[in-house]
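Heads up, the thing below is written out as structure tokens.
Every protein chain of the complex appears in place save one, which is left out.
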Amino acid sequence: MSTLVVAPTRVDRALFVAGAWLLALVWILPLIYAIWTAIHPSAYETRFVLLAPLTLDNFVRAWNAAPFARYFLNTILLVTMVLGAQLLLCIHAAFAFARLEFPGKNILFALVLVQLMVMPDILLVRNYATMAQLGLVDTILAIGLPYFASGFAIFLLRQTFKTIPKELDEAACVEGCSVLGLIWRVYVPLARPTILAFALVSVSHHWNNFIWPLIITSSVETRPLTVGLAIFSTTDSGIEWSIITAATLITSGPLLIAFLLFQRQFVQSFMRAGIK
Amino acid sequence: MTPHIKTRLLAAAAMFGVAMAPATASAVDLEFYFPVAVGGDAAGIIQRLTDTYMEENPGVNINAIYTGSYADTTTRAITAARGGNPPQLAILLSTDMFALIDEDIILAWDDFVTDEEQESWIGGFYDSFMANSQTGGQTWGIPFQRSTPVMYYNKEAFAEAGLDPETPPATWDELVEMGRQLTVRDASGNVSQWGVRIPSSGFPSWLFTGLVASNGQDGLANNEGTQVMFDTPEVVEALEYLVSLATEHEIMAPGILDWGATPRAFLDGESAIAWTTTGNLTNIRSNATFDFGVAMLPANVRRGAPTGGGNFYLFDGSSEEQLQAAVDFVKWATAPDKAASWSIDTGYVAPRPDTWDTDEMRAYAEEVPGALVARDQLEYAVAELSTYEGPRITQIMNDAIAAAIIGDKTPAQAMADAQREADAVLAAYR
Partner (left out) sequence: MRREWIHAGLLLAPALVLLFAFTHLPAIQTVIDSFWSTPRGRRPSAFVGLANYERLLADPIFIRAMINNAIYAAITIPVSIALALAMALFVQRRIAGRGFLRMAYFTPTVLPLIAVANIWLFFFLPGFGLLEQLRGFLGLSPRNWIGTPDTALYAIMTVTIWNQAGFFMIFYLAALQTIPESLREAAAIEGTPRWVFFRRVLWPLLMPTTLFLSVNATINAFRMVDHVFVMTQGGPNNASMLLLYYIYEQGFRYWDTAYAATLTVVMVALLALIGIGQFFLMDRRVHYK
């Protein structure tokens, strides 16, 4: 084995810090550009003159160009509905796979796994037809429905449930309890880190989902933010970066601020996540 | 069950209810899908238009639904019609005509107008706009937000290059010559100002039709939408010209040039001349820091330009009452005074000659002489590429143009391949 000293030299450390900062700068460049263009008039979209005049006009125009408040509401409704339904359906299913024995268990689980990779997004045409048959086209429910049963959630939770020692089952059921009680009083609290991790993945995915909502919605009352923002990307006249970035900041601002304030909690909650 | 879960379930049920609530009906209900394809407050203007109509006609309720880009709106409309829930009206691309006919979801306007209206109303639109709106002797679309590409040029750049700012290039050769003088290179040989910018992403076949027309061919397809003329000498020549601007004459940036960035490129002085839709006139007017001019596309054999933009379509599957109300609304919306304000506010070309006679339009034309260029160019305008399976055929042409520009194929090869591919697709429609 080599006899290199492991204590980081100053050069070593300097490189490390430099690398971290360089990466961070590159990573945040789009956001900086977004802020720059949003607060300056459109003439400065491509010219980076330090003392250029500031303006809030872009935000006003962006806000008026589309009903962002409504889109925001739609997206929050959507994301909450999807997460809620996913947890409700998948916690139960995962428990069944983890703890119960029944015929066809392995086949059914394999079928669940198929959904891990074959997401509803891919089956656009057919899912649209199904929604049309159900009379659900252009509803928020329709955006979320194909995702309620998440193979990913079932898989993840099954894994986590399996690591919970069976003795706890018996201990908790000494006084006698129903299956549901067992699930919600014993398993769910213990699986909370995993549930949180999944929640983050789910919220992030559905907040940013574009193609399926694009297909299935057509009105302001149902359109989520991503589709609403696309209005700025579709003009056949020209791209107005100052408006697009203003709109982007309006819609992502709350999330960004939330992350800024709660980053520590975010990461802490993963500390005990059983993504292992 | 924990209270947390209960509230979740209740919320879910409530959302389910809200999500499935049907719309309430009253009087004559019209659903009208419209796209927004130019910047500015086009959506708001449409809203005000329908509001005004509803005030004047209390028995009619128009729900104007913004449905995204042209492509999105077409998707919405066809999807809704297939699902048994079509709108009554939609503004879709004039080139969608054949697709909609094939889907069997639109109605001909002729059945809803009197003979007199046939002459005065339908007959009162510019012929070049009707070229993409009629086929088989019937009228399938009513022109509303139509456009045509024009050549914007930077007068200050012209002056700096020693050219007369009031004389834009009128022929292909002049474009090359002036382009050479307008292309400015810095000390290291990199270009700081290109002579010409003809965008090639997004809608290259549209601008290309202009080149084809000015080379003597009346567009790229026949009137029945069943045959394309891609590999004719005129077309190949036009493509060779386009490619040569970047490769041989070096007056245009190499590679595919982004459509959406073109106004910004022009305003930033990246190009002295830019070809783009007349719909950008308001944008460029408001933001230009230099004196600019608007000119018709240059001629080779003759002047030529494509028409573009959207028509009103009437959808099958509604009651007589609704259809008649829809037709009335469209007649109202295309009347000279409404068309004038629409045109002025958005930059679209007024689709009827009588619109230009209104006081509003006259005043506007005096203030903005550039607006007249688009109108005058209509004399030389040809139909846009429109066939059955339109998007697919257009994409074949777009890909072929791109292939030639980036040098994957020679123009002749690209057009030959495109003709072959298009023929294969259209065979089913002959």
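For reference, chains read A and B in written order, and residue numbers begin at 1 within each chain.
Rule of thumb we're sticking to: contacts are C-beta pairs under 8 Å (C-beta built on N, C-alpha and C of every residue); 3 or more make two chains touch, one makes a residue touch a chain.
Source: prediction; values computed, not measured.
Hidden chain, full complex: it touches shown chains A, B.
Contact with the undisplayed chain is limited, among B:107, B:235 or B:265, to B:265.
In the complete complex, the residue from A:54, A:69 or A:111 that touches the missing chain is A:111.
Hidden from this view is one chain, which touches chain B at 71, 75, 78-79, 99, 102-105, 190, 194, 200-202, 253-258, 260-261, 264-265, 268, 270, 389, 391-392, 395, 398-399, 402-403, 405-406, 408. Although one chain is not displayed, its contacts with chain A can still be listed: residues 1-8, 16-17, 19-21, 23-25, 27-31, 33-34, 45-46, 48, 88-90, 92-93, 95-97, 100-103, 105, 108, 111-127, 130, 145-149, 151, 154-155, 159, 179, 197, 200-201, 204, 207-208, 210-211, 215, 225-226, 229-230, 232-233, 239, 241, 244-245, 247-248, 251-252, 255-256, 259-260, 263, 266-267, 270-273, 275-276.
To be clear about the criterion, only the chains that are shown with their structure count from here on.
Separating the CA-averaged centres of chain A and chain B is a span of 37 Å. Chain B meets chain A in the complex at residues 1-2, 5, 8-9, 11-12, 15-16, 18-20, 33, 35-39, 41, 43-44, 65-72, 75-76, 79-80, 82-85, 202-203, 259-264, 267-268, 276-277, 279-280, 283, 287, 289, 347. By the touch rule above, chain A contacts chain B in their complex via residues 42-43, 45-47, 64-66, 77, 80-81, 84-85, 88, 128, 132, 135-137, 139-142, 180, 184, 214-215, 218-220, 227, 230-231, 234-241, 243.
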